[in-house]
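First comes the structure, then the notes that go with it.
Yeah, one chain of the complex is gone here, protein chain that is, but the others are all in their spots.
Chain IDs A, B, C and D follow the sequence of writing; residue 1 opens each chain.
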Amino acid sequence: GSTATTGAKSEAGAAKKEVRKVKVAFDQGGKPIGYLDEKGNPTGYEIEVMKLVDKALPEYEFEYVPTSSEDLLVGVQQGKYQVGVKNAWFTEERTKSYIFPKEFLGLSGVGILLKKKNENIKDLSDFAKAKLSLAPIAASNAQYTIVDEYNQANPDNKVKLKAGDAFSVDVVQWVNEGRVDGGIYLGATYEKQVLAKDGPYHNLANDLVYNEFAVVKTWPLFNKKEQEFADAYDQAIKKIKEEKKTNKLMVKFYNTDLFKLLDTVKR
Amino acid sequence: MQTYFDSTYIWGALPQLLSFLHVTFMVVGQSVLFGTILGFILAVLKLGTSTAARKIANGYTTILRCTPSIVLLFLVYYGLPAIANNFGAELNHLSTSIYVVITFSLQFGAIMSEVMRTAYEAVDRGQYEAAVSVGLSPVQAFRRIVLPQAFVVALPNFGNSLLELMKEGSLAYTIGLVDIMGKASLIISNNYNSHSLEIYLALSLIYWILSILIEQIFSKVEKIFSKGKLVIKTT
Amino acid sequence: MLEIKNIHKSFGKNEILKGVDLQIDRGDVVVILGPSGSGKTTLLRCINFLERADQGKAIFGDIHVNLKSATKKQIHQIRQKIAFVFQNYNLFTNKTVLENVTEGLIIGRKVPKAEANELGRQSLAKVGLADKLNSYPSELSGGQQQRVGIARAIALNPDIILFDEPTSALDPELVGEVLTVMKNIAKEGTTMLVVTHEMSFAKDVANRVIFMDGGVIVEENSPKEIFSRPKEERTQHFLRRVIPEDFIYNI
Amino acid sequence: MLEIKNIHKSFGKNEILKGVDLQIDRGDVVVILGPSGSGKTTLLRCINFLERADQGKAIFGDIHVNLKSATKKQIHQIRQKIAFVFQNYNLFTNKTVLENVTEGLIIGRKVPKAEANELGRQSLAKVGLADKLNSYPSELSGGQQQRVGIARAIALNPDIILFDEPTSALDPELVGEVLTVMKNIAKEGTTMLVVTHEMSFAKDVANRVIFMDGGVIVEENSPKEIFSRPKEERTQHFLRRVIPEDFIYNI
Partner (left out) sequence: MDVTFLVKTFFVALSGVPIALLITIVSLLIALPSGFLLALSRINRIPVISQLARVYVSFVRGTPIIVQIFIIFTSVPLLLAPIFEKYHVKTSIYDINPIWYAFIVFSLNTTAILIEVFRSAISTVSKGQLEAAYSVGLNNVQAFRRILIPQILVVALPNICTATVNLIKATSLGYALSLREITLKAQVAANVGYNFIEAYIDIFLVYLLLCSLVETLFKLYEKRLRKYKTAAA
């Protein structure tokens, strides 16, 4: 079994080869992607998938290190951690600093959170055309990049983009309050927060809409020296995905199965 | 307001936060201890006669004071093991709290050295002269006469730095050490970033009570040590 | 018992002491006279190493030191034998009157606390402050502060006491009393070097009077000689303006 | 010009002033004598509102005030007319000697700077410090500091100057000089209230002598009367111990 400090390992493989311990850093504030449960054990969609990978790789033993997104990025690059998961998306520039494996880890739905009256805004270009205001996005967050890239691609129909802080901006509250017209939001979070019966903002379920405009692949980030490990990961995850285990985990943690939309995924 | 505000979150968060208070205490306690010692050494160098030592102490203070905490933390967290590696020591398994304590101690030392220097200089030189003239050694004169008087001067600034340190928990969180500040962040993210106002209010409540307690202690100590002192009173 | 040779001391470009020699034997009471700014305080401070002289030697009992380069240990040894009464009192502001007096005894000399308190009480009684033991310096009048300073020095029972104008803040009645105290300790054999303007003290108690001006010793003699037949013109000039006509005849 | 009625002042449980009355006319030079701790300094400080009296009235020219409840404005008005020479100098440590003297002129009295500097120079010259204009107080000897304090008061050319033992730190030569300065300004008509132990000053310059003890005025009279025929026993006792035998005969 896996705990916060010792990863799961396959009983069979342990004896033969020298088992290599690797550190898997995760953003501990990333529920439902990666977080610590009530007992302090690491869990979340990406963590659970990594646990399956660990099981499939007898020559590796994973240790999950809860940390912040800043430290994860620095630490993986420096080699303190061999791999990090934080709902990271792919950009060309990032491949200079990290190895992106061939196989992605999960999917993440992104959309715009809006008031009911703005239901008709379906994507960023609608949003920009309507000249609506957007909630600030944490600078180290991938959603920021999505909007930024959109803006660069559409210089004459830009969304007003502001960087801010994840903790100080409660997008649901801000949108409902009218402080901003809309916010970029993750489908998984919306499911858990508003749609779920026990979600903290379930009382707002009728006032808000969430219009998903993209599904994006998420990736583990490997240290530059870990090509071999990345290849091993590719082998393992491919099988796991074929066995549809990821779909189950996604339903468990995100309440939806984004793999159904895999054809529409562009990046 | 009612739509978003739910005071049950405050009461719910309090016990969770309190159970991480010992981490805050541990980090602050150790950093204050080591930082004060370091600050004292630096202050001695600054007040000493050796120009080289003074320059080093001043340079250290400048750099440490001017470095953003998070950068310093990364320097310590990644730099220290790298340096140790060169000497054949393996530090990667050290607990993160040690790095946090080292970072805070280095920074606290720089700040305390200025606090102590000014406090020392504020005590009239005649006090020291009188002390050595009644046969106290310079060390005794310092400890018995100058130090208690300087202590009163340093106390409010020491309080400033101590409270500042206590609140730096978000920094520790950066490398995964969870104190009450970090716990607050975790609670918030476990609620999917909602109701953070309530959690932060709970956090403030704890911090506020702590700071009142600390101030009470400080003002008691200050009273004891400022016996015989006349303060400026406008008429 | 104390011999000083060729002290020089400058502040910046101002040379304040320009080669002063001094010899004091056990039981001597030496009075230094001189106009304001002539370097009297500076001389005492250099002897006690509160100022580092630029040049000069001192022989204190069996300790020979260079005033410029004395080691910490030597300085401490010498200070243990010397007490100092400051012109501006310099009482420990964070200590009560009694603590001011006992501090040096308990900490510097390792006298047991009870005994030190007793000694402190006695010497405070000598200067008429038996009722102020637990006051803080900030609660005392100027004269009271100066008397605490004197009591602090006396209590140490040192080989030599340096007095820097010990009676300047006292009213004449007390001046009399304090001078009596000083006379008594002089009689007990304590060696004293006193900067004072009290001519009568110089006359009655001192066995030697030194007249300083402009950083040098202008004249040195027995009180009788110096007051009745000053040799140097500068001394004559000073004394003429300072001493009532009838003073000299009384000697 | 200054009338004080029934001043009371306690520190904690100690009553220091127990109902003092005082009347000073223009041109008066009043000397206060009294043993250490009798409340002389406290009396002066209450007049200048450096201490708040617990009870008492003052009439200063046309300003009538209650010493306990005077307003800020009244206090400021009165202080503008009074100068104070402190027993422990209290020079501004962050100002040079000249600045110490001109500060009150330039800032308090709005005298143009050049004129103030001239006045400052003159009054420093009067106390023999013309060559120390740009020194800081920490570079001065005790006597020099006290003279700056006196110059600072004189330069203000106030209606009345309160002196708290202005010659205590001076050598006798300077005492003579400073007393001469004081005599001169007394002759110019400046009103003065002087706490001093200089009997000769009291004898020569004062037109009234007040003897204080234990917080009350024991006796008040012309110098001649008080020195030759003190009425109260306490006064007799004090003067007997303080004054040389021949002093009285000289009056």
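Note that in this section a residue touches a chain if its C-beta (ideal position, glycine included) is under 8 Å from a C-beta of that chain, and two chains touch if they have at least 3 such contacts.
The structure displayed is predicted, hence computed values, not measured ones.
Within the full complex, the chain left out of the display is in contact with A, B, D. Contact with the chain that does not appear here is found for just one residue of A:Val74, A:Val110, A:Ala236 or A:Leu249, A:Val74. When the full complex is taken into account, the listed residue touching the unshown chain is B:Asn157, out of B:Gln16, B:Gln30, B:Ser97 or B:Asn157. When the full complex is taken into account, the listed residue touching the unshown chain is B:Lys167, out of B:Arg54, B:Arg143 or B:Lys167. Residue positions on subunit D in contact with the hidden chain: 45, 48-50, 72, 76, 79-80, 82-84, 86, 88, 90-96, 103-104, 107-109, 135-139, 152-153, 156, in rising order. Residues of subunit B in contact with the chain left out of this view: 1, 4-5, 62-63, 65-71, 74, 111, 114-115, 117-119, 121-123, 152-157, 159-160, 163-164, 166-167, 169-170, 181, 196-197, 200-201, 203-204, 207-208, 210-212, 214-215, 226, 229-235. Summarising the interface, subunit A meets the missing chain with residues 70, 73-74, 77-78, 88, 91, 93-94, 96-98, 136, 139-141, 144-145, 148, 162-165, 167-168, 170, 173, 177-180, 221.
Rule of thumb we're sticking to: only the chains that are shown with their structure count from here on.
Here the CA centre of subunit A is 83 Å from the CA centre of subunit C.
As a whole-number value, the distance joining the C-alpha centres of subunit B and subunit D reads 50 Å. Those residues of subunit D in touch with two or more other chains do not exist in this structure. Counting partner chains per residue, subunit B shows two or more touched chains at no residue at all.
Chain contact summary for the complex, subunit C toward subunit B: residues 48-50, 72, 76, 79-80, 82-84, 86, 88, 90-96, 103-104, 107-109, 136-139, 152-153, 156, 158. Those residues of subunit C whose C-beta lies close enough to touch subunit D in the complex are 11, 33-37, 41, 87-88, 139, 141-144, 147, 164-165, 168-176, 197, 199, 238, 241-243, 246. Chain contact summary for the complex, subunit B toward subunit C: residues 124, 126-127, 129-138, 140, 144-145, 148-149, 225-230.
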